[in-house]
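Of the protein chains in this complex, one is absent; all others appear in place.
Showing chain A:
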Amino acid sequence: MIELEGLTKRFGTKTAVDHLSFRVRPGVVTGFLGPNGAGKSTTMRMMLDLDNPTSGTVRIDGKHYRDLAEPLKYIGALLDAKAMHGGRSAYNNLLCLAQSNRIPEARVGEVLDLVGLTPVAKKKSKGFSLGMGQRLGIASALLGDPEILMFDEPVNGLDPEGIHWIRNLMKALAAEGRTIFVSSHLMSEMALTADHLIVIGQGKLLADTSMADFIQQNSRSFVRLRSPQQERLRDVLHGNGFIVVEAGNGTLEVDGATTEKLGELAAENGVVLHELSAQRASLEEAFMQMTAGAVEYHAHGTDVHGAQAPGPRWGPPPGSDSDPHAPTSEGA
């Protein structure tokens, strides 16, 4: 269990983290979501007592991090992949950490095996690719067999197989009753791994909800209809109390209705339908809506619908099949 209470971090006049209070519970994967520069990494660094909070506290199982005798046995963290001495071998980098927390040396071989780095255990870590560095960081997090694990953007730099592996690893660790806290700026990634969601924007808490509730509340579901008798269809729908939105290209959208109900209604009134489909707005869209007012870095000049709140420009556009896991650098 990790508890944050009124956690605040100011750098000069800029407030990076603003009175953040939430709990990370055991047994589930908690996703920590926010656009770049939202304060995710700063929050995680404060959780590990690397950065000093301006105010507020973080407690790990009721204790301050600095009071943990052998912290790697309580909490393991992957912050940035390259936080190792490049001139030292992967094995020796982990050995230094193990010894400082009185973790038996045999465990170093075990975690290297677990992350698949045994063949390069004796190689200097500066020759590692981003993906290998990420695996080494994950190995260091697992070293003390901790009850709490924290991963900052763990899929960055991993290939599809690696991404699949880390997702399953996190789920398996949570199933063992551990506390898993994982940050990402990609909603699509969170949707696949997290059971609980904490969303922040500009350092402020925007949502603290279960994944199921988030999907329920934030993804608008509607029915799309297309008909050669559009005017007649519209009249029929209006007549039955449905609110109809014209979506262009001759399609109509109806909120709060089922396809069954609307199909039967069309049949009763003899309206020909060319399309009748249930639609769901993507979670990515819902996330963008939620954080639209709290995005640190807007891309300018790409938004043609200037009247609406400018959407954040990270991740793939809704419905795009492009790789959503392209490495993205995270602002401090």
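Methods note: contacts are C-beta pairs under 8 Å (C-beta built on N, C-alpha and C of every residue); 3 or more make two chains touch, one makes a residue touch a chain; residues count from 1.
In this section, contacts and distances are computed from a predicted model.
J.: Given the options "ABC transporter", "Carbon-phosphorus lyase complex subunit PhnI", "Putative mRNA 3-end processing factor" or "Formate dehydrogenase subunit alpha", which would UniProt use as the protein name of the unshown chain?
T.: Options "ABC transporter", "Carbon-phosphorus lyase complex subunit PhnI", "Putative mRNA 3-end processing factor" or "Formate dehydrogenase subunit alpha" narrow down to "ABC transporter" for the missing chain.
J.: Sort through A:102, A:164 or A:261 and give me the one touching the missing partner chain.
T.: A:102
J.: Using the touch definition up top, pick the residue from A:77, A:158, A:187 or A:205 that touches the left-out chain.
T.: Reading the full complex, the residue touching the unseen chain is A:77.
J.: Could you tell me which of A:8, A:36 or A:92 touches the chain that is not displayed?
T.: Hidden-chain contact among the options goes to A:92.
J.: For chain A, which residues lie in contact with the unshown chain of the complex?
T.: Residues 45, 48-52, 65-66, 68-72, 77, 79-80, 82-89, 92-93, 95-97, 99-102, 140 of chain A touch the chain that is not shown.
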